[in-house]
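What you see is the complex with one protein chain gone and the rest in place.
Labels A and B are assigned to the chains in the order they are written; within every chain, residues are numbered from 1.
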Amino acid sequence: MAGITLRNLVKAYGRVRVVHGIDLDIGNHEFVVLVGPSGCGKSTTLRMIAGLEEITSGEIRIGGRLVNDLPPRKRNIAMVFQNYALYPHMTVRDNLGFGLKIAGQPKEVVAARVQEAADILGLAQLLDRTPAELSGGQRQRVAMGRAIVRHPDAFLFDEPLSNLDAKLRGQMRAEIKKLHQKVNNTVVYVTHDQVEAMTLADRIVIMRDGHIEQTGTPMEVFNRPANIFVAGFIGSPPMNQLPCSAEAGGLRLADGTVLPVPARLAGKVRPGAALILGVRPDDISPEGSGLLATGEGAMVRLTVDIAEPLGMESLLYSRLAGQEVQSKVFGPRLVSPGEVLDCRIALDRAHLFDAATGRSLEAA
Amino acid sequence: MARILTSRRAALTPLLLLLPAIATMLFVVALPLVFSLWTSFTPYRLTRPDTLYDVIGLRNYIRLMSDAAFWVAFGRTVLFLAIALNVEFLLGLGIALLINRITWGQRGLRTIMMFPMMFSPILVGFQFKFIFNDNIGILNNALQSLGLTDQAIPWLVDARLAMFSIIFAEVWMSTSVFAILLLAGLFAMPRDPLEAAKVDGCNAWQVFRHIMLPFLMPFAFIAMTIRSLDVARAYDIVAVMTGGGPAGRTELLWTLIARVGYDNARMGQANAMAYVSTLLSVLFTWYFFRKLVAARRYMGGAQ
Partner (left out) sequence: MTRDLRRQLKAAALWLTAFLLMVVMCVPGLWVVLSAFRPNREILAKPPVWLPEQLTLDNFAKIFGFGADQVAIPVAAYFWNSMVIALTSTVIALAIGTAGGYAFARFRFRFKNAVFLGLMLFRAVPGIALSLPVFILWSRLGLIDAQLGLIIVYVALNVPFTAWLIDGFFRQIPEQLSEAAQVDGCTRWQAFWRIEFPLARSGIAAAGVFAFLTSWNEFALASQLTRSTDSKTLPVGLMDFTAQFTIDWAGMCAMAVIIIVPALILTFLVQKHLISGLTFGGVKG
């Protein structure tokens, strides 16, 4: 068991930098999820931790030990790959025991540890099959089993669930969570699925273009996004972003509507500043059908373009200040296109970002 | 410091792995080629070793330029290759399409199709020399028995017929390469585009022309590249079947080289010719390899 520390970690392919000096401290037993859009360098970072990719500069420590120049096998980590990377010519049993065998463990120890992992993951019946004879979810389990038999210092997962269908993904997500609670290892988990990130992580690391944009617990990054990118990336449907300018009376939107400044941020708004108001769809709802009680928040009038009923709630697409905004109606209420609704905006949960830098005013 | 060392090592690994391959090729091919380039500037004769140091500049090449026999052989070689390869491609395509449609006994047909591939070219030469033999050959015997002709047809003596015979032998030997690779292409072809095209109203020919053929082209280029690596194997066939004769009427570049170099022992002159033939093969390989790379890139985009 050990924490992982990244210091000013850089990766360049030739002259192209893809990871720009990342700093990250991952605690012992912590489940850290790296999220970000495709190509942002998540896999590269993970593979550098694993030792599969050489690092260009910086430092990686696992359990305090500098591992920069150690090959993967000396780092005592385990990795689960996106397409499982099970050895096709070996049975499940041999797949699970391979690492121990290579390490020269005696046969009985290998057998016992394989059995233990198989029991944890419910693979006991499948030990004599080859990977070709397994379903996607079973392969996934074997891949995880291969990781846990070795009692590694840390688990690395690279989008382990992306090859599964939606239902199985939900199931396996829960299993990974359970597994972590059981073996309580340090985990670094890469995904671009923010639901996975939110549900699994102790801490989320949001990356973009080789930089870390924000690090925090799921609730922190959801409730206090450090910048517009994080605000747009975390949360589904994404946060509405309305350009506005600060003036004495409040925030003036593009069409002249003026909304009050959220009380929480009152001291931080400079008059005249160009800002972006961020409001989650859950925080805009018609009077009486949202999270807000009458009298709370600010009122706006919206004309509905499209309504998507989802059962117990509906997602509305309407126009506000010349821009499409998404909002939600809670309760089984049918809304038809063209309907004009008086909506409440929960301003105390809204965010303000500097239009130029994209940074949240809260941080300043 | 350690990091620099490991990254150097990482960069060195592929070179170390390739070193034996490169060294072998340099020793067995490049070195002799340099040597033969040298001799092509000398009047070198095997029988007179001292001529090796007698530089005569481009005289061998100049002589070549004005050597009618050489140019005839050159032209004939190009013609031979053009005909043989096109026929092989078209036949191979036809066979692949045919076998692809036959469901019963397909495996057997496929196996039989590979039959000629394992024949030694020299054996193919003898085999067809045997079959085309005007006196005892099965072909003339069959034609005469069927009453199609009452005299022996001089397959290997008449200039045109001899050319036909060697091309036939060559095509027999090498069509399989095309057929097999194109068949593999047909097997690998995704169904969706074909069905989409049919739904879009393409007729059978249009589907073939616009969907199947482009998909098959990389496979055809693999076959062409493989073939281009040893087109000169045809030398074995011709050497046996006609030896370039009768009276030089089936002389190809390769038989001419052998004649000048070994029979007449004029190595310098032969090497100059050999350079021309090498250039021909290399250009050919290079051309098809480029085509293959281009087709591959385009396929990569489609997938």
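We adopt the following convention: contacts are C-beta pairs under 8 Å (C-beta built on N, C-alpha and C of every residue); 3 or more make two chains touch, one makes a residue touch a chain.
What you see is a predicted model, and the numbers here were worked out from it, not measured in a lab.
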Partner chains on view for the chain not depicted: A, B
Which residue of B:198, B:249 or B:296 touches the chain not shown here: B:296
For subunit B, the residues touching the chain missing from this view: 11, 13-15, 17-18, 20-22, 24-25, 27-33, 35-36, 39, 46, 95, 98-99, 101-102, 109, 111-123, 126-131, 135-136, 138, 141, 145, 172, 180-181, 184-185, 188, 218-219, 221-222, 225-226, 228-233, 235-236, 239, 254, 257-258, 261-262, 267, 270-271, 274-275, 277-278, 281-282, 284-286, 289, 292-293, 296-297, 299-300
Subunit A residues touching the omitted chain (full complex): 50-52, 71-73, 77-79, 81-83, 85, 87-89, 98-99, 102-103, 146, 150
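Please note the rule applied: only the chains that are shown with their structure count from here on.
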Inter-centroid spacing, subunit B versus subunit A (mean Cα positions, whole Å): 57
